[in-house]
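First the structure, which I've put down as structure tokens, then a few questions once you've had a look.
The complex appears here without one of its protein chains, the remainder shown in place.
Chain lettering (A and B) follows the sequence in which the chains are written, and residue indices restart at 1 in each chain.
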Amino acid sequence: MHFTMENGSFALCAIFLELALCWAFAMFVDYTGESIGIVVENDPDRVRGTHPRHHLSSIYYYMFQDVHLTMVVGFGFLGTFLKRYGYSSAVPNLLIAAITLQWATLCQGFFQMQRGKIHVSITNLLHADFATLTTFISFGAVLELTTPIQLIVMVICEVFIFAANEYISLDILKISDVGVSMLVHVFGAYFGLMVSCVLRNNRPEKESVCITPPTPDLFSVMGTIFLWLFWPTLNASLAQGDAQHRAVINTYYSLAASAVVTLAIGLSSFVDKKQQFFTVHIQNSALAGGVAIGTAADMMIHPFGAIIVGSIAGLVSILGMVYLTPGINRKFGIRDPCGIHNLHGLSGLIAAIVGAIAAALATEKNYNYSLYRQFPARTAMGKTLDYWDIQYHVENVQPGLGRSALGQGAYQIAALGTTLAFAVVGGLVTGLILQLPFFNQAGRNAFTDDEP
Amino acid sequence: MHFTMENGSFALCAIFLELALCWAFAMFVDYTGESIGIVVENDPDRVRGTHPRHHLSSIYYYMFQDVHLTMVVGFGFLGTFLKRYGYSSAVPNLLIAAITLQWATLCQGFFQMQRGKIHVSITNLLHADFATLTTFISFGAVLELTTPIQLIVMVICEVFIFAANEYISLDILKISDVGVSMLVHVFGAYFGLMVSCVLRNNRPEKESVCITPPTPDLFSVMGTIFLWLFWPTLNASLAQGDAQHRAVINTYYSLAASAVVTLAIGLSSFVDKKQQFFTVHIQNSALAGGVAIGTAADMMIHPFGAIIVGSIAGLVSILGMVYLTPGINRKFGIRDPCGIHNLHGLSGLIAAIVGAIAAALATEKNYNYSLYRQFPARTAMGKTLDYWDIQYHVENVQPGLGRSALGQGAYQIAALGTTLAFAVVGGLVTGLILQLPFFNQAGRNAFTDDEP
Partner (left out) sequence: MHFTMENGSFALCAIFLELALCWAFAMFVDYTGESIGIVVENDPDRVRGTHPRHHLSSIYYYMFQDVHLTMVVGFGFLGTFLKRYGYSSAVPNLLIAAITLQWATLCQGFFQMQRGKIHVSITNLLHADFATLTTFISFGAVLELTTPIQLIVMVICEVFIFAANEYISLDILKISDVGVSMLVHVFGAYFGLMVSCVLRNNRPEKESVCITPPTPDLFSVMGTIFLWLFWPTLNASLAQGDAQHRAVINTYYSLAASAVVTLAIGLSSFVDKKQQFFTVHIQNSALAGGVAIGTAADMMIHPFGAIIVGSIAGLVSILGMVYLTPGINRKFGIRDPCGIHNLHGLSGLIAAIVGAIAAALATEKNYNYSLYRQFPARTAMGKTLDYWDIQYHVENVQPGLGRSALGQGAYQIAALGTTLAFAVVGGLVTGLILQLPFFNQAGRNAFTDDEP
């Protein structure tokens, strides 16, 4: 492994960052109710530790463990498919993931602060994992272009912008995106591609790095299969009750359909011609169904709807790989060696559109009163007769905005717009920051050379 | 990877199949109660999403995730031990698993249809996973003999026959087979061997394919260890309450005993003589205890009973490998390169016999009223005094058949008989179908050549 850092500046930078994070945690972060043994007066369970809600969040815990595993192992594995980055990317990725997890706790907590304190529970760790996943998706586009310090700077910018967009989408626009297809996949893909575009077009010499096409190996296949298996958990981890069941079932069938479509087309058409390059991309296209069902995973789209979405996503992902990627490369000079645009970008766009349509078709007839847990903004406004009716049937319901089905659909599309805006503008700005002389030193490509 | 399909017929076939599956899902499949937000009148939890039963099936969910992972990763890994099929089998296996999961939902649902609709919950996904596991076991016997299209045809036949046999055993004969040792392992092994026998004896040229003996590698060891670790979950995933605890404990000790016996004998006897061929089979024999305890896993056989069963299974698996496999090969021309007969077939037979004995010895004294959840057929018939007594003590109990302990044991053996009959006859018929000129085209061995 040749991870050359001439002057130890990288170590200093990371250690300084860790000290800063530690200070911020000491200032702002503390346990929240579920992890403190508060005695609630008149609580039948007396000590909070035995309170039923703990049960609920224990369930979050198992979800968390699966998501945590998927995030880093799955995407770490996937990252290895570019042979050049194989071993040498895994260890620095772990370092950057460790920074991201802490930084994401602060950024996401910043938008949810109560009385100047960020209260962390296992749910926060779950959300921090999703932030880390976002940066991993972006890595796919920039890994060959950045020094380690640039990567850390990028991660710090990206996570903050990600958290801001997440806050706007979920808390202000009040959209539903259970599988985070918009918030994570669309954002991560376009952010990464924009940074890559800036970095590439500003390189002093117009060198064309010749990337060895990835050779398919057992590790990368195992990575794909692993993600294929855990995607139902990924999409269901933020859902609750009956919505969680739907999220598992829909994702399961969508992934099955996209695997059949992409592998059948892929194996027949390309492998034959010994276009080894494509085989790894085809593998990954099998996952397109998981991304494309993300936003609508817990909605009432029925198993056959999930199969249709998965099939379309698989087809689009393959077509994008063959026709779109070369075009983008020629026009904008954006290279996408990991195919993140086809897997995360395009499939995320499909997810957003499917989600908007499903939201616009959601009625109380289909969902019954769970409608108001699915789309909280559709709950009637407080102090209305409708609200009292809902409150009688649903536990812990909060007054909403009385939004209509079409209104919810429109807001879903609006959230796609803001997400794209944040990703593109944020990516551009981050790319320019990375061009600053301070960050843009020697050590370029330090990550990439695995062979001596 | 050389997966040659000259005319794209394979892709057409798979896509057509996916369309058909999509149509069938649109016609017949929908969510079931647990994944719909139904308002139940007078339900204290009001919205079904917060109903206690959801909790129960959330627990099914974690089971499902583990089983899902085990099924495909575990057996995918295991499949890699035949080096020749290594990489090139993993991707097509994923394709075929994706088809099987959807097709199994339809086949198994067909026997449980209510008013023309198949209602899917996470439990259905779990059962579909077991159907996929059955086909993976059969693959071990036929992988070198079939074209990809033949494999798909085989899977379609096998899953339907499997679902029919499952229905007869569980719903008509009302047997207990919590670890599916009969329904999955015995069925999958003998079905695969019969198909292999037909295909091999009908080959135009009597070529003797020279299979490179599998070389033990870290991947195959990891696969074995992974399965060894997850087998308690596999055997416990369909059990409930106290039976689930017994299933975990019994499987844990049975696996420990079979690992000690097989590895001790194996490492001392064979490796010494540099019979590398055997080392991988010995590894797999360590799993025999998990199969052999399957049927009786949740019965009151006590930890030492589990250790005895595991030890015997390990011994039988090793002896079968040394003495039985060569004999079968000579007599019937059945080759068994993956050793599925020793691991799944013989151990499954042991499981069926142990299960029948344990069932014949089950008394209300040992099991108390949980006896009637373990063996529903032993519940007294409706409108009898005994039934009222049971109903008073056990929640949600249904009237049974008033079967005796010996009667239950006899039915367990009967189910073994029908399973063998279905496997052998079904395998023969499927083998003959695969011989039809339409499926038996060029492309033979297309799966198998990994080296150029």
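Here, contacts are C-beta pairs under 8 Å (C-beta built on N, C-alpha and C of every residue); 3 or more make two chains touch, one makes a residue touch a chain.
These figures come from a predicted structure and were not determined experimentally.
Engineer: With the missing chain put back, one of B:Phe160, B:Tyr252 or B:Phe375 would touch it. Which one?
Structural biologist: Of all options in B:Phe160, B:Tyr252 or B:Phe375, contact with the hidden chain holds for B:Tyr252.
Engineer: Of the residues in subunit B, which ones touch the absent chain?
Structural biologist: 55, 59, 62, 66, 216-218, 221-222, 224-226, 228-230, 232-233, 236, 240-246, 248-249, 252-253, 255-257, 259-261, 263-265, 267-269, 271-272, 276, 279, 283, 286, 300, 302-304, 307-308, 311, 367-371, 373, 392-395
Engineer: Considering the whole complex, not just the chains shown, which residues of subunit A touch the missing one?
Structural biologist: That gives, for subunit A, the contact residues 1-5, 8, 10-11, 13-15, 17-18, 21-23, 25-26, 29-31, 34-39, 45-50, 54-55, 57-58, 61-62, 64-65, 68-69, 72-73, 76-77, 80, 86-87, 90-92, 94-95, 97-99, 101-102, 105, 120-122, 125, 219.
The rule is simple: only the chains that are shown with their structure count from here on.
Engineer: Determine the centre-to-centre distance between subunit A and subunit B, using the mean Cα coordinates as centres, and give it in whole Å.
Structural biologist: Result: the chain centres lie 35 Å from each other.
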